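Yeah, one chain of the complex is gone here, protein chain that is, but the others are all in their spots.
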Amino acid sequence: MPADDLTPSASLTAKREAAVAALADVPREPGAKKPDPILVADDVKRHFGGLLAVDVDHVEIQRGSITALIGPNGAGKTTFFNLLTGFDRANSGSWSFNGRSLHGTPPFKVARAGMVRTFQLTKALSKLTVIQNMRLGATGQRGESFWRAMLPFTWRAQETAITERAEELLARFKLDTKRDDFAGSLSGGQRKLLEMARALMVEPELVMLDEPMAGVNPALTQSLLQHVSNLREQGMTVLFVEHDMDMVRDIADWVVVMGQGKILAEGPPETVMSDHKVIDAYLGAHHDQSLAELEQELEAGTLTEEEPAAAETGDGR
Amino acid sequence: MDWGNILELSLRELVGVQAIVFALAAIGINVQFGYTGLLNFGQAAFAAVGGYGVAVIVTTYGWSFWLGLVVAVAAAVVLALLLGVPTLRLRADYLAIVTIAASEIVRLVGRSAWGRDVFGGSDGITGFSSAFYDLNPFTEPLELGPFEFRERVLWVLAVGWALVAICTLVVWLLMRSPWGRVLKAIREDEDAVRSLGKNVYAYKMQSLVIGGVMGAFAGIVYSLFQGAMQPDVYATNFTFFAYAILILGGAATVFGPVLGAAIIWFSFQFIDLALRGAIGEGYIPDWLMDSNDTGAVRFMLTGVVLVLLLVFRPQGILGDRREIALDAR
Partner (left out) sequence: MQKLARCLGALLAVLAAVLLAAPTAAAQGSGETIHGTLTYQDAPVAGVTITVSSADGDEIGTAQTAADGTWEVPVPGPGDYTVVLDAATLPSTAPGVARDTIETTVNPQQRKVVLFRVGAPEGGGDQPSPSATSPSEGGEEEGQAPGEGSAEAEAGEDITATAGNNQLLQLFVSGIRFGLILGLAGLGLSLVFGTTGLTNFAHGELIVFGAVAALLMNQAGVPILLAALLATLLSAVFGWGQDRGFWRPLRKKPTGLIALMIISIGVSLFLRYLTQFIIGGGRETYDQYTYQSPVSIGPLSITPRDLIIMGICVVLLAAVALALTRTRIGKATRAVADNPALAAASGINVDRVITVVWTVGTALAGLSGIFFGMIQGVDYLMGMRILLLVFAATVLGGLGTAWGAMVGALVVGVFIEVSAYVVPSELKTAGVLVVLILILLVRPQGILGRRERVG
């Protein structure tokens, strides 16, 4: 990829214009039909005890676009991600990717179908080096079968090819200097980059990013955003969960708002952010405060409710 | 006290049958726990199943020794599948509890009067090893300096160390391949591996099966050496010992289990003989300890070594300190 892709001006490219144009005539309402959906979900429900965590009637994701999934904490965004990618089981509903039904499909088959996700809490594989992390992402490796693994000549050529591709990606994500470091020694932002690069090794059509910007230092966010927009430039579709409205506005072509498990609103960023339902969902009674301030409060709330807990207990419990 | 004799007897243990048996068991655990992160606390069951496979086929049913070997390995595979199917989708501690339960089930059923007709009850089974010793190419004892190995022992040692070498080679080959990379990644975070399109469940199962088959080799070698298959050899301590050996040598290292086994059996023999010597000479008063207590002391030391290792040198002898430091995340 040419280096100038990484400059901020790249945000108004032909691909973005195409994506915006394709979505121009789509009605601004929950469950709106898209001209060329890559992912379609219907009646997806997930209960946790008495709580209905996800209750999505209908949603479509436009191919070749960047769609942001926003919503207050506990809106069911991550759970919805988990359901779509097979990491959690829906109580009911159906969804299809490229016309292929994925209900009940285990996560690894979802990934092989071309729908790859990342996690809110970065899952860098600490005791593997950066390059090993990358190689792991490649699919269809001969050396990953038990019997052939013991016969290196059967997989060596493929391994070399994979390594070359991995090194290209690392260079693009500016991780090439860390090639042989343990992934566990990287900073939080570098891990996010590594996770994204590793997901690209799968050669996905749809990349699902769960809060790609969470916990990344501000200096890195611009470069991360740039990488996300670049995915679209390379013809991939992106669906991402995010809290920060400014970032959403910068890169998203379409925004889907969730609240209490349901899709509340859909539309281009500007439209959605002035939608009353969205403001109510986010702000409740605090209509007077600015969105940015409330975002910050929500973020702070997130920190005590979810993240440290997950960080502490994420390993074994 | 005859220090020369003590040292000589202890040095023999460096290459002894016990070292072989526990090296095999620990290599298996290394694949499962060291590389894949699976807590198999039932390695004793795999060893027992291996020993019973040969013993039951040859003695109880009177079929051929070779069939016995096949059945022993097949039984270990089946056991791994049985244990893996319900637990490999669950959290790590479930596998630990289910496997330790399974190892007691195997032992209790094996020694029960109910299954005596097949498994020989608590006395176990004898009389299945002659086919193995008939193959013995060694016709006279081997003398190496002060050490003398009888033909029978020599044969067990030769076959045993060949097995250890093969298993080590297999582990070495596997762990530098993409297959081994997937295993190590699963140890780190299985959800991440799933999200990259790998069938984690299948890999865990393969790991459990391979480690279990190596455990079965341990049981086969030991019961052939003893000429007897006795269920109580395969109590939970068997598994815990193998873990101690693996952690001493270094988990997730290719030669760690072998080194750990040799060192532990050398030290055990040395401590035991030294204590007995000291008791015999009256250096240790009887009210404190008599020669029957040396067994207990040895187990106590194993426990202490296990704790100290994990606290102060969790990477073992051969492991990489940097890797362990990453756990601190």
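So that you can tell them apart, the chains are marked A and B in the order they are listed, and the count of residues begins at 1 in each.
Rule of thumb we're sticking to: a residue touches a chain if its C-beta (ideal position, glycine included) is under 8 Å from a C-beta of that chain, and two chains touch if they have at least 3 such contacts.
What you see is a predicted model; the values in this text were computed from it and never measured.
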For this session: Check the options B:1, B:162, B:202 or B:307 and report the residue that touches the missing chain.
Result: B:307
Seminar exercise, completed: Missing-chain contact, candidates B:3, B:283 or B:299, resolves to B:299
For this session: Pick out which of B:109, B:158, B:278 or B:317 touches the chain that's been left out of the picture.
Result: B:109
Exercise. At which residues does chain B meet the chain that is not included here?
Worked result: 12-13, 16-18, 21, 37, 39, 83, 85-87, 89-90, 92-94, 96-98, 100-102, 104-105, 107-109, 111-114, 116, 121-124, 153, 191, 222, 226-228, 230, 232-233, 235-237, 240, 243-244, 247, 265, 268-269, 272, 289, 291-300, 302-307, 310-311, 314, 325, 327-329
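Following the convention adopted for this analysis, only the chains that are shown with their structure count from here on.
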For this session: Please report how many Å separate the Cα centroid of chain A from that of chain B, as a whole number.
Result: 45
Seminar exercise, completed: chain B residues touching chain A in their complex are 91-93, 170, 173-174, 176-182, 184-185, 187-189, 191-201, 206, 210, 322-323, 326-327, 329
Exercise. Once bound in the complex, which stretches of chain A touch chain B?
Worked result: 85, 87, 106-109, 111-112, 116-119, 123-128, 132-133, 135-137, 139, 141-146, 149-150, 152, 155, 159, 182, 184-185, 195, 198-199, 201-202, 316-317
